[in-house]
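Note that one protein chain is taken out, while the other chains of the complex remain in position.
Then we have chain A:
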Amino acid sequence: MKKNIILFLILNAFFAFAQTPKVTDGKGIYTQYCLACHQEDGTGVPNLNPPLRKSDWVNGDRNRLIKVILEGLDEEIEVNGESYNRVMAAHSFLTDKQVADVLTYIRSNFGNSSDAIKEEEVKVLRNKKP
């Protein structure tokens, strides 16, 4: 009986790990909402969607980056010498924590090594919105 319980626990843990990333972590949010345009490796789509890899928009001004998620972006920008002018949709339906998680994921992947974005920073900016 004891053996069965242990086996059950081990199996449970195994299945929990084996599950695909949930939308609750940064990578999961990225996969569901960002990957289509910015691609699995963050390289974007030439002439359409800017890369996240080594982009100043990702690794530079934190507030500007958070605002892109909350409010979207509707202006021509230049990233790594190429200009992009497609509209990025607002993703304000994500929670503060989800925004922080996905930005932290972006800032620490694709060749980026910037520090984490905190939930509190997102909250402050969201509340500032008119």
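Rule of thumb we're sticking to: contacts are C-beta pairs under 8 Å (C-beta built on N, C-alpha and C of every residue); 3 or more make two chains touch, one makes a residue touch a chain; residues count from 1.
In the analysis below, contacts and distances are computed from a predicted model.
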Absent chain [UniProt protein name; select from "Sorbosone dehydrogenase", "Aspartyl/glutamyl-tRNA(Asn/Gln) amidotransferase subunit B", "Heme exporter protein C" or "Spermidine/putrescine transport system ATP-binding protein"]: "Sorbosone dehydrogenase"
Footprint left on chain A by the chain that the document does not show: 31-33, 35-37, 39-41, 43-49, 51, 72, 85-87, 89-91, 93
